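Note that this complex is displayed minus one protein chain, with the remaining chains in position.
Moving on, here comes chain A:
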Amino acid sequence: MNRTQTHRQHPPNAKSTHDTMVDGHVTIAELEKEYESGDERTTAIEDFSVTVPSGEFLGVVGPSGCGKSTLLYLVAGFLEQTTGTIAVDGDPIDGPGTDRGVVFQDYALFPWRTVMGNVTYGLEEKGVGKEERRATAQRFIDMMDLDGFEDKYPKELSGGMKQRVALARTLAYDPKILLMDEPFGALDQPLRESLQDHLIDIWRELEKTVIFITHDVEEAVYLSERVLIMTRHPGTKKTTVDIELDRTQPREELVLSDEYTATKNDVWQSLREETTPGGEH
């Protein structure tokens, strides 16, 4: 498959087509997260509210140290908020759950398990039988172009392949919501682009809600239907920008279009206001 030819068909006005009544919508209200170390209290996230409708691809950008990852891990249920609520389909979350799947920047594959063993992991925990487990896993291994590598261990794979295994592992147990923490940040440009297009295909095919953390404005604008920009410190929602692009064009045309450049500049300007005062970037 030639991924650079992928045509994307985001609806022109994304928000209106996403139904907040269908599975996989996330509501974050008045979220606050404080870290305590000794006598010191640091507020990582403050006064953060956003609603992510079912099936939306939301990009989150912000200056480094703004709490983007903290936000994602709160939604994942790995961390506990100080105040506020996070709800999936109206139910407040209580710790990690299989309705949400995280893809980490450092892949976090189980080194003692093969590709197949990693991808079947979530299904094992769900109690799916062996035959079905393998069949389902194989489907996602194929989807990620990993066929032939089923019996390899993570150490034998390149970074790009590891990230595809990680994505397959998360998709295999079918979470409604994908939480991605700079998943392509450690990869080089061509690999990153190919995985971005791969992700868009998957997102469209499987109709997942995606919250995608990145520090790369281009990546956020290229992938997302909506980009959320976070303030510097403490992290809070500065604004969200709807990305309305003609997604029927292939990547090479899209990235050269005036509307793409204009949107990208808007997001970049907004983010730059957050990064310049401290002067460290």
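By definition in this document, a contact is a pair of C-beta atoms (placed from the backbone, for glycine too) under 8 Å apart; a residue touches a chain by one contact, two chains touch by 3 or more; residues count from 1.
Keep this in mind: contacts and distances are computed from a predicted model.
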One chain of this complex is not shown here; going by its UniProt record, which of these names is it: "Branched-chain amino acid transport", "Binding-protein-dependent transporters inner membrane component", "Halobacterial output domain-containing protein" or "AzlC family protein"?
-> "Binding-protein-dependent transporters inner membrane component"
Sole touch to the unshown chain from A:Arg100, A:Arg164 or A:His233: residue A:Arg100
Based on the whole complex, identify which of A:Glu30, A:Glu80 or A:Glu125 touches the chain you can't see.
-> A:Glu125
Go through chain A and note every residue touching the omitted chain.
-> 73, 76-78, 95-98, 100-102, 104, 106, 108-113, 121-122, 125-126, 153-155, 169-170, 173, 175
